[in-house]
Structures are given as C-alpha cells and as structure tokens.
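Only one protein chain is missing from this complex, and each of the others stays in its spot.
Presenting subunit A:
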Amino acid sequence: MNNLELRNLNLKDPDQFEQWSAFLKSLGIGNFSSVETDPLDGTIGLFENNQLIATGSYAGNILKYIAVCNKSSNNGALFNRVISELLNILAQKDIFHVLVFTKPKYCKSFEQVGFSLIVKSDDAAFLETGDQSITSYLADLPKFKDTEKIGAIVMNANPFTNGHRYLIEQAAKNSDHVYVFVVSTDKSLFTTKERTEMIKAGTKDLDNVVVVPGGDYLVSYATFPAYFLSYENDKIVYQTTIDALVFKQWIAKQLSISTRYLGTEPESRTTKIYNEVLEEILPPDVQVNVIPRLCDDNNGEIVSARTVRLAIANDEIAKIKALVPPTTYDFIIKNKQVLQDRIKKGMKISGN
C-alpha cells in the first residue's frame, strides 16, 4: 500500500473520464449517462504505478460509483481507504450524514465501515452513516397515541395548490391526525423552505394536520442512482420500492401510521408507477387510500402544480388565482420576479 497515490479525478477531462469509465466497466458498472454523472460533485482515485485501482464519488451526501479492483489482494483495505477519504472530504464540507445505495451483496462491506442498513430490496440496499440516523430523525417528530387513527401524505407541493389542500382535507376528515411529509430534495422551482411554509400557511386552520420534513428518507428520483442497476428503464421501480420500504418499515411503524393517502395520477407516468408500487408494498400494514384529484370548476381539468408553474413561466399570473389557496397566491405575487429568474436560469418546471 506504500506506493499508492490518491488523486482527485476531473471527469470533464476526456482522458481521465476514459480511464475512470474503463476501470468501472471492467468491474461491471457500465452506465455513464449524464443523468448519472452530471450530479457528481467530486471523484477520487487511488493509483498504483499510474494504474487506477480504486475509485469513489459523491453527489451531495450520497456516495456513488464506489469500485475497487478485484484482482488486488488487499481490496478490503482499498475499499476502506476510499470510503475513509470520501467521508473526510465530506466532513470538510460540513456534511456528516452520508448515504449510499448499492447492490444488496455489498451491504456487509459498508456495514464493516460503520454504515447501518435502512432497507433492502431484491435489487438494491439503502445504508447510512454519520451523526444522524433514521432513528434520530423519527425521534424528533411529534408522536400521537397508537390507538388513534393516523394518516400520512407525502408531497413536494411545488407549489402548494388547491389540489394539495383538497387531498389534505380528505385525509384530515378521515383521521385523528395527519402527517404531511415535505420532500426535502432541493431540485424544484420552489425551495424546500418555501414549499414547507406554503403548506403550513395553507393548512393553518386544520388542527389535526402536522407538517414535517421528509429528511433524507423520502427517496427522491432526483438523487437515486441507477448506475449499479442492470436495467436503467426500471430505475423508477427500484427507487420507489426502496422509498416504499422505508415508509413501511420505519416511518409508518414508528409513527403508528395506518393509512397513506395518495392522489390519482392520470397524467404523470412517474407518479403513476410510484402509486402502483406503494399499493403493492404498503398493505396490509398500511392501507393505501387513493383520492380522486380535484378538478378546476371552470374547465374541468385537474388542478396541478405543473399548470401553476407554467403560468408563472408564461407570466399569466391571473390564471393562477383559481388554482391555489390565497396564501400560495400571495407568495407567488410577492416572489414573481425571483421565481421567473430561477426559470430563466434553467430551473426545469415541466416535470413533477
């Protein structure tokens, strides 16, 4: 191990990218699509006689593309070195809660360096390490008596519309308490803070609704890696399966949630698959209650946050008033310029 050299790799450099991807290919990782590689914040490589023998990357607080030469006699030590270096790099950025998605057969290797398994499906495992855990996340949330009827909704609310309000109202009518989990990934037009505030403002009058952060435990399509999976097309199924398992085995169990409420999804393929996976995995522990989407009185179209975003982009603010609660409307009016600037700077608004 003495003549090992640690280097930062620049994947924008064609030669370095070539060496890195060839190494990964030799170990069976072959997906280098820009969806996977663009989000990487950094990549390190261990070299022996100028030969790349181990590598690892990170995107936010998620470790990715961890690979160690399997011909090396000390590949265990190389793996530990890579993880150790990555954790120290992240610590310098004040990131201490680190996640990894990997093949189930690599769980042991990660557990040996202090990671804890959160959930495992047939195809993927989700592990974490550091100064937080799903246990500490759940301990910080408000709790209710398990004899009560407790419902839950997960939403991005980008932005919070009358449709979201309607779904929460239906859940609130049927439950003693409703948790609204806000997706914490900041990849939306409205920031997590803004979305949370809009939901809180728009549900203030509903006494049995509590709005809480989703933390790192609502597994987002935006951050879930697919490079280690065999079929990229099934990424959405793998990702939603992991997400559904986390909800079932941890969140619902610890918070005594008996019903998960969903909106019907006639328009988005991604959300449709997500709903299908939830309906397959959650019962019987957690009932799935699908509520038909609220429709606009004027034209009969379903109320969607996407329509609102498009109206903001096209500067047709008048269209928005009928679709959102007054609290959201006020927020959009006040921040119109900021929002339109974000769209101009390239924030995608057409997705979910």
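As a convention for this text, a residue touches a chain if its C-beta (ideal position, glycine included) is under 8 Å from a C-beta of that chain, and two chains touch if they have at least 3 such contacts; residues count from 1.
As a convention for this text, contacts and distances are computed from a predicted model.
Colleague: I notice the complex is incomplete. Of the names "Sugar ABC transporter ATPase", "Citrate lyase acyl carrier protein", "Cytochrome C" or "Lipoprotein", which is the UniProt protein name for the chain that's not shown?
Modeller: In UniProt, the chain excluded from the picture bears the name "Citrate lyase acyl carrier protein".
Colleague: For the chain left off this view, which of A:N80, A:S220 or A:T270 is in contact with it?
Modeller: Per the contact definition at the top, the residue touching the missing chain is A:N80.
Colleague: Check each of A:G60, A:G130 or A:P213 against the chain that is not shown and name the one that touches it.
Modeller: A:G130
Colleague: Quickly run down the residues of subunit A that touch the omitted chain.
Modeller: Within subunit A, the residues touching the omitted chain are 77, 80-81, 83-84, 87-88, 91, 94, 96, 111-114, 129-131.
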